[in-house]
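One structure below.
Left out: one protein chain. Kept in place: all the others.
For subunit A:
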Amino acid sequence: MEAFTTYTGRAVPLRRSNVDTDQIIPAVWLKQVSRTGFDKGLFSAWREDPEFVLNQPRYEGAGILVAGPDFGTGSSREHAVWALQQYGFRVVIAPRFGDIFRNNSTKMGLLPVVLTAEQVEDIQAGVEQDPALEITVDLERREVRYGAESAGFEIDDYTRWRLLEGLDDIGLTLRHGDAITEFEGRRAPWLPVTV
């Protein structure tokens, strides 16, 4: 996956809560068998509305999405992460994320940043006032900086290290192949097999 250290750029405010993954990428887009081309499906139902934030030229080129609570709830579709990345987002900031979406994001190098509802509101208001507001998301320092403000965020050391290095999990896990084989030797004899 793509490494993430620091991103500096503009943001787009999405003032909605419970943005489920069906909204991020509707099911009709999930029929593809490739990993590309999902940018066109990002928020495709909402983008039919010319007033929708992503259709507003003043937010064009933003790499940070700033959303309301419970972003990425619902379906486990990783296509939601692919769509956001392929559209150009590197970071999503929200007060709370759906667990699976957050997990999928960190597997792909899209950084999910949890800030308080007040901090999110502050950034949304700041960007609405000045769409050119420059925002820095610094994973090394676990910090979001904008204007004169800075807000710390939490992320566990291991996930941060993986993101900073751009490491994929399978390679890391395969280093422990012996431990997996040893565990398999201890499994209960009644456990089912599918064959």
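Operating definition for what follows: a residue touches a chain if its C-beta (ideal position, glycine included) is under 8 Å from a C-beta of that chain, and two chains touch if they have at least 3 such contacts; residues count from 1.
Throughout what follows, contacts and distances are computed from a predicted model.
The protein name that UniProt records for the chain not on display, among "Sugar ABC transporter permease", "3-isopropylmalate dehydratase large subunit", "Quinol:cytochrome c oxidoreductase quinone-binding subunit 1" or "FecR anti-FecI sigma factor", is "3-isopropylmalate dehydratase large subunit".
Contact residues of subunit A toward the unshown chain are 15-18, 20, 22-23, 26-28, 30-35, 45, 68-70, 73-79, 81, 96-100, 103-104, 107-108, 117, 156-158, 168-170, 172-174, 176-177, 179-180, 183-184, 187-195.
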